[in-house]
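In this view, the complex is presented without one of its protein chains, the others remaining in place.
Labels for the chains are A and B, by order of writing; each one numbers its residues from 1.
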Amino acid sequence: MPALDYFNARLEATISPMDYLKSTQMNPDKYFLIDVRNGPIHVRSLTIKDANVIPQQELQERLNEIPKDKEIIVYCWDVWCNTAAKVAKYLLEDGYNVKELTGGIAAWKEMNLPVSDTSQGVNIPDSCGC
Amino acid sequence: MPALDYFNARLEATISPMDYLKSTQMNPDKYFLIDVRNGPIHVRSLTIKDANVIPQQELQERLNEIPKDKEIIVYCWDVWCNTAAKVAKYLLEDGYNVKELTGGIAAWKEMNLPVSDTSQGVNIPDSCGC
Partner (left out) sequence: MPALDYFNARLEATISPMDYLKSTQMNPDKYFLIDVRNGPIHVRSLTIKDANVIPQQELQERLNEIPKDKEIIVYCWDVWCNTAAKVAKYLLEDGYNVKELTGGIAAWKEMNLPVSDTSQGVNIPDSCGC
């Protein structure tokens, strides 16, 4: 029954922005959210509010920052980005409990959910993702 | 051969907007399309034309509205939405034949495919998804 396997795997491996938001409001200490995007820091200064910034390229040397007793949520740029999937694979193989946030920062911004700007504090993005 | 498994599962579990449109034009009675989005009704008054509106939160009590002899197509907001996947999993486990419409209402609108507005009748959306 491959269709059911597909949905089970996807629901096991991912969490949507709205589900993450609701769940973290009920259990503020349940998750450890990581922004794993690589690239120049000025293009990724806007992050999801309260995200821990650990670029994929620094993951191995900064593993000690990631708690084993929390559910790890990773995200990158958009639905077509594979960086979060690579990190999720690495951490799952190392025994962590990991999910990918679907749609990355792009979906989060499109829904006007709360973000942080590392140089300017918390703010709300414009309504259009362009 | 995990890559082949991946594509087989995805093609078994999903149908694209264009494939759905072509197939339903040839076989108008083949499918039962369900809009499973939750949330305030005013933000989801625009639906795919001829969709049956059964929010995920009402699914269990409205199961009797879903025919067992048709192919069930479910959709939610966008590619990053997991609500349709949850409904698909639930219905597959209950013996229904189910596929998810890829991209949800967002992809459908982006291609200017026919929609309904529950308060205003059928119309065609603007060309830009912003």
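The criterion applied here is as follows: a contact is a pair of C-beta atoms (placed from the backbone, for glycine too) under 8 Å apart; a residue touches a chain by one contact, two chains touch by 3 or more.
It should be emphasised that the depicted structure is a prediction, and the values quoted were computed from it without experimental measurement.
**Q** Which residue from A:18, A:66 or A:81 sits in contact with the chain not drawn here?
**A** Answer from the full complex: A:81 touches the omitted chain.
**Q** Just the residue numbers, please: which parts of chain B touch the chain that's not shown?
**A** 1-11, 14-19, 79, 102-103, 107, 128-130
**Q** For chain A, which residues lie in contact with the unshown chain of the complex?
**A** On the side of chain A, residues 5, 8-10, 12-13, 78-83, 85-86, 88-89, 92-93, 98-100, 130 touch the unshown chain.
In the analysis below, only the chains that are shown with their structure count from here on.
**Q** Suppose a student superposes the Cα atoms of chain A on chain B; what rotation angle should they report, nearest 5 degrees?
**A** Rotation angle between the two copies comes out at 120 degrees.
**Q** What whole-number Å value describes the gap between the mean CA coordinates of chain A and chain B?
**A** Between these chains, centre-to-centre, one finds 26 Å.
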